[in-house]
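First the structure, which I've put down as C-alpha cells, then a few questions once you've had a look.
Apart from one protein chain that is not included, each protein chain of the complex appears where it belongs.
The first chain written gets the first letter, and so on, giving A and B; residue counts start at 1 in each chain.
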Amino acid sequence: MSMFNAISTAHSGLNVYRTWLDATSDNIANANTVTSTDEEAFQARRILAAAVPGNGAGVGGGARVTGVEFSSPEGRLAYQPDHPLADEDGMVRTPDIDMSVEMTSLLMAQRGYQANLAVVERARDAYRAALQLGRS
Amino acid sequence: MAINGVSGVGGFSRPAPVQRPSLTEPGTAGTNGTGKAAGGGFADQISDALASVQQSQEVADGLAQQAATGDLSDIHDYMIASTQAQLATDLTVAVRNKALESFQSIMQMQV
Partner (left out) sequence: MVYDVTTASLHAALRGLSARRGVQAQNIANVDTANYLAQRVDFESALGSALDDVNRGSASAASVARTSPQTTTSLDPTRLNGNNVNLDDEFLAQEQTELAYSTVIEAMSAKFRLMRTAIKGQ
C-alpha cells in the first residue's frame, strides 16, 4: 500500500543511520586503542551509502549501505615509552581518529535516525486518517 | 368539459408532458397519459438505481478482498468505494421508505 512504501523507504534510511551510529560508536570506543609500530593502527570506519533506484513512478526506493571506507593503517605515531607495546624508540601507533569529527557524526547519525522514525509515524498517522474516511 | 391529465409522480426526472384529451374520446385520454408517465418511468428508474447500488457493492467487495490479501495499493481507494456503496444503499432505502410513506398516505385518503 502506498503508505507502506513511505514506511519501507524510511526503514532503509533507519538501517543506514543505525549502521552509521554503530560504526561511529566503534570508532569512539577505539579512539585510544594503541598498537605497536609493527602492526597496523586501528582503522576508523566510514560508511558509504547510496540511493536505491525507485520502481519507475518517479519515487526513489530509499538508501542502502554500499560499503565501508577504512582510514589510514599508519595512524599517528605517539611517544609513549612506558607503554608495554612501545618499540625501542618508545613509539606506539594510535588511531587516526579525530574525536570532534566522530562526535559530530554521532549527532548527525542520531538526528537522521530520529528523522526517519518521524517519517514512519507521519505515514502511520496519515494511514489511520484514511481509515476514518466516510465515517459519520 | 376537458379534464387535464396529472403529470408524472416519479421524482427523478422532469414530469412527463401532459396529454391533451381528444374531442373524440372524452373519458379515457386523461388516465392513459397518467398511467404511462408514472408507472413505466418510475419502475425503470428503480431498477437502474438498484443495479448501480449492486455494482458499487461489488466494487467495494473486490477492493476489500485486495485489502485482505495485502494487494491493495491505496487504502483510500477502498475507503471511497465502501463509502459510495454505503451511501448508495442508504439513498435507495430512503427513497423506498419515502415512496412507501406516500403510497400509504394516498391509501388513507378519504374518498
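Throughout what follows, contacts are C-beta pairs under 8 Å (C-beta built on N, C-alpha and C of every residue); 3 or more make two chains touch, one makes a residue touch a chain.
Being a predicted model, the structure only gives us computed values, none of them experimental.
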Touching residue (missing chain; options B:48, B:71 or B:101): B:71
Touching residues on chain B - with respect to the absent chain: 57, 60-61, 64-65, 67-72, 75, 78-79, 82, 85-86, 89-90, 93, 96-97
For chain A, residues in touch with the removed chain: 1, 3-4, 7-8, 10-11, 14-15, 18, 120, 124, 127-128, 131
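As a working rule, only the chains that are shown with their structure count from here on.
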For the chain A and chain B complex, residues of the former touching the latter: 1-3, 127, 130-131, 133-134
Contacting residues of chain B [partner chain A, same complex]: 70, 72-76, 79-80, 82-83, 86
